[in-house]
Each structure stands twice: as structure tokens, then as C-alpha cells.
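Of the protein chains in this complex, one is absent; all others appear in place.
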Amino acid sequence: MTPAAVVLAQEVTLGGNEFTEMLVEGLSLGTIYALLAVGFVIIFKATQVINFAHGAIAAMGGFLVASMATILDIPGRWLPDAPAWVSWVGSVVIALVAMALIGMMLERVFLRPMVGEELFAIAIVTLGLDIVIRNVVNDFIGQFPRPMGDPFALAIFDLGWVRIAHTEALQIAVALATVGAIALFFRSRMGIAMRATAFDQEAARAQGISVGKVFSISWAIGAVLATVAAIFISMFPRRPAGVDQQTAFFAFKAFPAIIIGGLDSIIGGIVGGLIVGLAESAASTYLAFEFLGTGFAGIVPYLLMLLVLLVRPYGLFGTEEIRRV
Amino acid sequence: MKAKSKWLAIFLVLGLILAACGGDGGTDETTTSAESTDTTEDMTSTTEGDMTSTTAGGAGEIATDVGVDLEAGTITVGLLSDLSGVFSSLVQIIVTGHEVYWEQVNANGGIGGLEVVVNPVDTAYDPPTHVQRYEELKDEVVAFGHSTGSPHTVAINDQLQADGILAIPLTWYSGWSDDAINANLLHHGVPYCLESMNIIGYLKDMMGDGLQTIAIASNPGDYGLDSHEGAVLAAEALGLEVVYEGREAINAADEATLTEVANGIVQSGADLAYVTTSPTAFSTIFGTALAQGYQGTWSGAGPSYNPAFIAPDSPIKDAIAASTYWSAYYGLWGMDTPGVQEATQLLTDSGRVEVPVSAYFEGFVEAQIMHAALEQAYANGDMTQAGVLAAAKSLENVALDGLGPDETYVGANNDQVQRASAAIWRPDPEALASGESAGEEVLETDYTNAITEAYEFNEACYSLEG
Partner (left out) sequence: MRGRPMLYTRYETDQALMNTGTKKLMLALFLVFLILVPLGVIPGVDFLAQDEWLRLLSEVSIYGIAALGLNVLTGLAGQVSLGHAFFMGVGAYTAAWLGAAPGPFNGLGLPIWIWLPAAGIVAAVIGVAVGPTAVRVRGLYLAFVTLGLVFVGEYVFRNWTSLTGGAQTGRTFPPLEFRLWKEETPLIDFVSDGPWFGIELSGEAKTYYLLAVFAIVFVVLSKNLQRTRVGRAFQSIRDRDVAAEIMGVNEAKYKLIAFGISSFYAGIGGALLASFVGRMIPEQWNLFLSVEIIAIVLIGGAGVVTGTILGSVFVILLPRIVEDVTHGLAAIVVEGSGPIAWIGDLFISTGLDDFGFVNTQAGVAPGLSIPQFNQVLYGLLIILFLIFEPLGLYGIWLRIRNYWKGWPFTY
């Protein structure tokens, strides 16, 4: 696959406008966090599982895309005449289907036996799962990053007042489309079943809803969204060299997004993701003061999270738990 | 409930088997180490006596204590390697380099007939584990062929001095050439600090007036800061204006710091961006700055680069090839020096090379320096831990035949310190794709810039104490 365009020797206004650059960076980060957060919230809503393995699953998905697109060249090897983007989209679709199946399998094997146990115990199971998946995936990734093999390369839209990479534009578009798709999904029969299950598992079951199926599908959606996020993490300009052994840790920044939005609110996940992305970007642009040391922008999401919890202990959009004696 | 208890039973049985095996392993261990201590006691007592018949090669009496077993004919060298931490991919290759090198030495008669065995253990790039592993190995090995990581090596430095054991730090911190802390350590390769001077000096010579301003950004710790100090000194010596300085500004694990540094570089519009960090962080800063239209030249300390940058599917391969320049601590794959040619041959013959990368040579360099020290100790007739240390510290002009610059361990700091980069090079994606090299186009070999030559090295550029 050859890069579509190498933008090197091009007249540009350096850095563009500080504010718009900040906005683009914030949106680009924010949509990644939102994709991770929404997958996470869907799993939590349907199955009451806090999935600490989300980052590891994302890395696995990213690696699968890389293997399909560059290492195994599937389906490209059978389509020698197809344009680069067709075979790449083919690779991504295959990887997404595979990840949906893997997501279902993980739920069935490791989390189904925990149904009805304490939420914290279940969360720790996913912490164990994170360790296992991360180490195995990292062994597969190996010493060198694995590029995504995408056809966008370094192409950039330069609008004068802002510069935005094709990958980033695609990412924002895909994130919007995903949100739309999820909204539609929740109006479908399966989506309604999922909402019912989230509301009350036993009552849903009594109504003839296959709760097990709901669990499986929620994990499939979660794994797919995590993979989509991983693809965008591992492309130009964020990780141009591709998915590597550190990719699994990216998801830790999505946690404050989830909490700010509220653990059980999909809208919350999206809003939280965008807030965290924009806050981080703004902090790194406007709060780069000497006395704050290194990495202040990186903890701004956590500080925001603590602040939100002080005011609203269930997040901005989360539902307050009604406790019985 | 039934199924659950069945599972439990299976699990319990497995646990018991595991425990049983553990016991076995443990006892095995004790018997062997008990044996070795016995023999070493024998040996130390006999060296004063008359038992010289066991010394191989008949080179006279050889004093031994730990790690040299004259009866079995082995010398054990320990490796404190990061086999599971952040640098594991690199260090695994380096360990292979050690093993291949010693295989060849042993095949050619070893050291006076004694075979050298390396014993790599995993430190996980974690200081507590590093210290623990040191404790485990110190009673089994004659010296340490490498010790991964600077804070980690400093963590065992006091113990090394107390126990009188030699170690080769696997980092290029300038402090290893500083006699304030290097009593038991051997430096090798150009330190980060002088490396910065070499490569920035080279670029100034090449670019002339095209290089007036520099942006410097670094990781925290000895790696980033030693390199950072060198870059600042180079800028001073060359009259470059430092238009952006991100001292310790990069935390590779924190996305926001990478954006911050990239923004800083872009806004400064520097002619040269000198960024010392991890490869992942380098690629992110590079990509982000590129997306914002930055067009300067790039460089940084060697470990910031990864061959994957110019892999056939990498989107940035052409950009990296067009704008980055690097300095090397050890020879590059395919370089035209006798040392490199010979090492390449050995590695290829061993069949253990998956991808041709130069990191194997780092293992060779460490092993060759250790080899020189062991030979000297053997010649001195003292192969105790202290004897090997003393022998190593007396080495002058260890010839590496272009696998790396020659090393000297006698004299003042300024005389000992390594000034030469093994090579100055730029990435070459086509060469990588064709498989003929690791994608490194060599521009200079054994290179020392005038400003590096003129620099008076009296102490570590960045102090790592406390």
C-alpha cells in the first residue's frame, strides 16, 4: 500500500490558529474517549460489569486490524485490482466481526459464571482478564509497532484557519455515525430488550427476553467500539507507527469520561468523552506553566472527575441508585 | 453446586501438583548451589596449597571464588535483563547477541579452556525486582555482563561496591564515565550527553546556515536529561538559539504531554527538533507536529527511534526518511567494518536472527568487553569476582574492530569517556523493504564532532544521585 499523498513540501501557515488547533485536537481525542466510553457503558448497562479489560480488548482489536491489513493481507491478497481503500475496509470489517465474536466469547466464558456476584468481585475478574489479554496480545504485537495499513497516510485538509488530517475527519464522522447507529439500535427490538434488561434483569427474563443473548450482544458491541477506537488511536497523527505494547493503556483516560458522564448513561459517555478530550487539549494548550510541572494536562480529566463526583456522586447523567434495607 | 465442587477439585489437584513441582525445583536449586559453594571453598583453600592440576591450560594457579568452576570448566556471567518490561523487545535481542558471541568463543576454546555461560534473569525494568535478581545472582556469577536501566543500576551500585563485583550498565548515561560512581561499572559507547553534541554538531556542519534554531524536548530521568544537557551544551557551542525547551516535558504514558511538546515545537518553528524519548512518544510528537505543518529536521537520542517507523506499511516512512538523522552507540547492520562483518556472519550462521537489527551488536559489544576483562583476569591468575573487577579496570584500548568505538578504562574521566559515535546515519525505507539491511544508511562511521572533541568531561552531565 503506498501512501496516497505525502504532505511535506507544501506551503503552510505554521501551527494555524492556536484555538482552532486546540479544538481539533480536543475533538479528535474526545471522540476516541467517547467511543471507548460508550462501549464501556453499554456493557455496564446490560451486564453490570465494569470492564477494566476494555483497553486490552481495544489493543487486541487494533492488532487484528493490523494483521488483516498488513501482515496477512486479507482480503487484499484476493483482490489485487481493488483500490487500496476497498481492501482496507474489507480488513477492518473482518477484524470487527472477529472482535464481536471474541467479545461474546469472553463474556460467556469468564463473566457469565459471575452473574449475581458482587459488582466489585466482577470488576476484579475483568482486571485479571486485562492482565491476561494484555500480555498475550503484547506477545503477538512483539517488539515493533504494527501499522494499520490505512490508505489515508498523511493526507491533510488545510482550510487555512485549521488543519485537519483525513484520518481525524474520518474519525469524527465515524464517531457521529456510531452514535446515530446506537440511538437507532436502541429503538429496535433487541435494543428495547437490552434496555429492559438494564432496568431489571429478572423482570426482563420473566417477560421472555433472553437475558443471555442481551449479555452477548452488549459485549460484542463493546468490543467492536473498542476496536474502532483502537484503529483511530493507531493512525496518523496520534500513533503513526501503529498499535504497540502501550496501546492497551490508552483506555485509562476513558474512565474519567465514563464517571463524569455517569456509569449507566450512553449520552453521558459521549458528553464525558468530549469534555475530557477538550479539557485535556485545552489544558495542554493554555495551562503549560512551568510551576505545574510535567503532565498536569494528563490529570485534568481525573481532577474534573473528582470535582463532578463531589457535586453529583452519580455523574452528570447517571441515575441515582435507590437503596433498600 | 456439584459442577462447582468438581472444578474446585481439579483446581486443587493442579495447585498441589504445582506446589510439589515447586518443592522439587527448590531442592534441586539448593543442591547445585550447595555443591558450587563447596567446590569454591575447596578452590580457595587449594589455591594456597598445591592443587594446580585442575586448572585448565596449565596457565599456573588460578584463584577463584564465585562463578568460576574449574572442575566443570565453566565461567558464569550474569545478565540483569529486562525480559518482560518496557524494553523487553530490545533486551531480548541483546541477550541473544551475548549468547551467540559466547557460543563462538566457547567453540574456539573459551577462556583458557573454560567455557563461558551466560545466565540472563528478568528484572522487569523494575528496581525492586532488579535488586532481588542481583541478590539471587551475586552468589552464582563472576560478573554481570549487563545491568538494564540507570536508576536500576544505581540501586545495586552500593551493593556492587560492597561485594566487589563488576557490572556493565546497559544504558549510555554519562555518569558511567564518572569516577564518582563508576568504581564497579564499565561504560561503553558514546554517552547520551556527548551523543547529542555529535549529532547536532554533524547537522550544523551539514546544514550550515539552514540550522539556526533548535527545539529541545526530553523524557525525565538520566536518559532524557543527560541527552538534554548535551543538546543545550551543543546549542551553546554552536551558537544555536534554543527556541523551545521542554525539559522533562514528556511522559510517554501521557498523551497530553506529547501534544503539548508537539505544539511547542510547531510554534517555535525551529530548524531542528531534538526529541529524546521512547519510540512511541517520538512517533506521536512527530506525527502531531507534521499534521500541523512542521517541516524542520528531527533527531534525538538513539533509543527514540524504532525500525518500525520505516516499515513498508508505515504511513510516516517517507517523512521519517526525509527529515531524521541519528547517531549510533554500536555498529549498524551491514556497516563496512571488520567487527560488524564478523558479527553479522556469526549471527546469520546461528540462525537466531529473525529480523536484522543492530541491537544484536550491543550484546556483542558488552560480551567482548567482558571477554577482554575475563582474559585479563585469567592472565593475572585471579578469576575471583574482585580479580575480574580489577582486571577490567586496568583495560586500555579494548579493540572492537569497528563493532563499536574502542574503549579505555584507565585515566581521568576526560580520558576515559567515549566521544565517538559508532555511526551517523539516516533511515532508508527502501533498504529495509529489500531486506538487505535494517534500513540504516550510514553517513559517517566512528564519528566525533569538533565540539565533542573540545568538551572537557569532568563529571556526569546530569547527576543521578541521592
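Odds and ends about this structure:
The first chain written gets the first letter, and so on, giving A and B; residue counts start at 1 in each chain.
Throughout what follows, contacts are C-beta pairs under 8 Å (C-beta built on N, C-alpha and C of every residue); 3 or more make two chains touch, one makes a residue touch a chain.
Every value quoted in this text rests on a predicted model; they were computed, and no experiment measured them.
Every visible chain touched by the undisplayed chain in the complete complex is listed here: A, B. Residue-wise, the contact with the chain that is not shown comes from B:Gly221, picked out of B:Gly164, B:Gly221 or B:Pro312.
Only one residue in the set B:Val116, B:Ala270 or B:Leu464 touches the chain that does not appear here, and it is B:Leu464.
Of the candidate positions B:Ser88, B:Ser327, B:Gln418 or B:Asn449, contact with the hidden chain is made by B:Ser88.
Not every partner is drawn; the one left out touches chain A at residues 50, 110, 113-114, 117, 119-125, 127-132, 135-136, 138-139, 143, 252, 255-256, 258-259, 263, 292-296, 298-299, 302-303, 305-306, 309-310, 313-315, 321, 323-325. Not every partner is drawn; the one left out touches chain B at residues 4, 7-8, 11-12, 15, 18-19, 21-30, 33, 83-84, 88-89, 92-93, 95-96, 120, 122, 124, 126-128, 131-132, 135-136, 139, 151, 154-155, 158, 219-224, 248, 251, 351-352, 354, 463-466.
Going forward, only the chains that are shown with their structure count from here on.
Centroids built from CA atoms put chain B at 36 Å from chain A. Chain contact summary for the complex, chain B toward chain A: residues 86, 89-90, 92-93, 220, 248-257, 259-260, 263-264, 266-267, 269, 279-280, 283-284, 286-288, 290-295, 306-309, 311, 313-319, 322-323, 355.
Put simply, chain A touches chain B in their complex at residues 1, 3, 6-10, 12-16, 18, 21, 25, 29, 69-70, 142-150, 152-154, 156, 158, 163, 165, 168, 235-242, 244-246, 249-250, 253, 280-281, 283-285, 288, 294-295, 297-298, 300.
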